[in-house]
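One chain of protein is taken out of this complex; the other chains stay put.
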Amino acid sequence: MSAQPQSASPAAGTGSTATGARAGGTLELDGLTVGYGGAPVLRDVSIRVPAGAIVALLGANGAGKTTLLRTVSALVPVASGRIVFDGVDLAGVRVEDRARAGLAQVPEGRSVVAELTVDENLRLGGLQRFRGRRLASAVDGVYDLFEPLARRRRAAGHQLSGGERQMLALGRAIIAEPRVLLLDEPSLGLAPRVVAQIMAVLRALRDERGLTVLLAEQNVTSALAVADHGVVLNLGEVVADRPAEDLRTDSALRHAYLGF
Amino acid sequence: MDRLLFLLATGLARGAIFALFALSLVLIWRAARVVNFAQGAMAVVATYVAFAVTGLTGSYWIGLASALVAGGLMGLIVERGVMRFASHASPLSGVIIAIGVVMVLQSLLGIAFGPNARPMEAPFPETPIVLGGVPVLSPYDLFVLVVAIGLMGLLALIFTRTSLGLQLRASAFAPEVSRLLGVRVARMVTAGWVLASAVGALAALLLVPTELGLNPHSADMLFVSAFTVAVVGGLDSPPGALVGGLVVGVLISLVTGYLGATVAPIAVLGLLVAVLLVRPGGLFAATEARTA
Partner (left out) sequence: MSARTQTPRPQTPRTAGPLTTSIRAARPGASARRPTSRLLATALVLTLVAIGATFLLDPYRNYQFALIAATFCATAGLTLLIGLTGQLSLGHAALMAAGGYGYALAANALTDAGVDGVPRFVVSLAAAAAASALLGLLLGLAAARLKGPYLSGVTLVLVIALPAFTAVFSGVFRGDQGVQIAYDGVPPALRTLIAVEQWQAWVAILVAAAVVTWLAVLRNGPAGLRMRAVRDDETSARLQGVRAGRVKVLAFTASSIAAGAGGAVLCFVTQSVSPGAYTLAFSLLLVVAVVIGGLGSLLGAFLGSIVIVLLPWVIQTATGALDLSADAAQRLTGNLPVLVFGVLLIVVTAAWPGGIRAALPKRLRTKRMPRRGAPPMQTSTVAAAEPATVTPTAAPRHPDPEPRTSPAAEPIPTTTER
């Protein structure tokens, strides 16, 4: 369970003043409905992401995966339902305060700030939590994790390859030692080798730091390979919520919900 | 030849002021994607404050400090008070609100102080120093150059070397990603306005002693010139503002010196149109399209 006391209210952002690595937190979505006014994009979605687990969020294009992640980060308003982070209802907590409380998100696609260098992108990710020398060592920590990035410290974001960008985006999200990491399609458009590297990093983060991950993916095989649990969304509703093992091995189940 | 040298030197000093003011437009553009048409009026309000403070204390320097504070405060008030309500869906609403701010500020100044220009004294002599028989720069022009270049250097340091600068840049380039990383983007936008408005106020304060005096419209032409500078240099480019400022300053100085002051606005208009037609992104822009 959480190493932080319950009083660590996300709104106050006290989590970021803690020293040392933080263990993973829990994330619960309770009856979440989201809509841009008309037909809801998400309908009564309830998902529980336990501390230190990787939960894969699966589903076809347009199933609502991205909307779900954006809603958790408050980029999309909630119509009804609750988002609970470590036992605290996040209603009314702003985007940046959720991030400061340890709820990190790597949005889909090119989320690297193209005008900033690799180094600046990483410092940007870390400076809400570390300053000065500790920030520098945190940045070095990311370079240890993603060696290709270390060679491109001074390169601007727009000069990076797709794989480098994804590594940078992931590195930038974990540099502040979040308690829950939301990842949107990290494998999109990447070579299988790079995808495998990224999944390996996720697995290591879970195993070594106890990081909690909610991983939205279309690449079902890769996602289920690292996930503990799988949730399948279809047209904005949860149609399956099973241990990843079941979805991985039971071909009938997989065929019914994932179409292959 | 002597005259050319003199005009070039004065043009550089004037251009430094344009560059500073253009920089304030660039800073707000980068922070909020708004061309702040009210920048001139806001700077004039701050200059009036400096004028009053200098009158009360007898010190130019306290007046200068108060102009910076008042300018920053204007930025805070305008951004939090009205600009925040501009619709982000339409780039026009920011411009329209800024024009409303211009009208409000200028009319309030007009009601309070009347239309007459009040002479403002420079802290240093304005007669040119003669170098080898050639009149070059006045001590005041030199002061302007030093202050302008020093301030631009300071801003460059803030933006490239501090974490505040990093957050300011990130918020300008990628607001959503910055928020996801915990950057308080709204606060950064306000900080950009405060910083920019203080810079704009200083530019107006430096300019007024070289002009006829202080009145509610003192910065109208400054705004027009600086807007041209910002467009010439590219609205996204601080170094462009510096170079553009010097170009426009020298151009205006030469045109004024050889053809008369009445021609200056036409020269500015010609330059502006020429640059926009030939290089819509400004002379220093990397990107081609200009969609705002």
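Per-chain residue numbering starts at 1, and chain names A and B are given in the order in which the chains are listed.
By our rule, a contact is a pair of C-beta atoms (placed from the backbone, for glycine too) under 8 Å apart; a residue touches a chain by one contact, two chains touch by 3 or more.
This structure is a prediction, so every number in the text was calculated from the model and none was measured.
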(message) Using the touch definition from the top, which of B:4, B:56 or B:96 touches the missing chain?
(response) B:96
(request) Kindly state which of the options B:19, B:120, B:202 or B:231 is in contact with the chain not pictured. (result) B:231
(request) Pick out which of B:5, B:76 or B:104 touches the chain that's been left out of the picture. (result) B:104
(message) In the complete complex, the non-displayed chain touches which residues of chain B?
(response) 34-35, 37, 82, 85-87, 89-93, 95-97, 99-108, 110-111, 114-115, 220-221, 224, 227-228, 231, 262-266, 268-269, 272-273, 276-277, 280, 290-292
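To be clear about the criterion, only the chains that are shown with their structure count from here on.
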(message) On a C-alpha centroid basis, what's the spacing between chain A and chain B, in Å?
(response) 43
(message) Taking the touch rule as given, give the residues of chain A at its contact with chain B in the complex, in rising order.
(response) 16, 73, 75, 94-97, 99-100, 104-105, 107, 111, 113-116, 120, 123-125, 127-128, 131, 172-173, 176
(message) Looking at the complex, which residues from chain B come into contact with chain A?
(response) 163, 166-167, 169-170, 173-174, 176-185
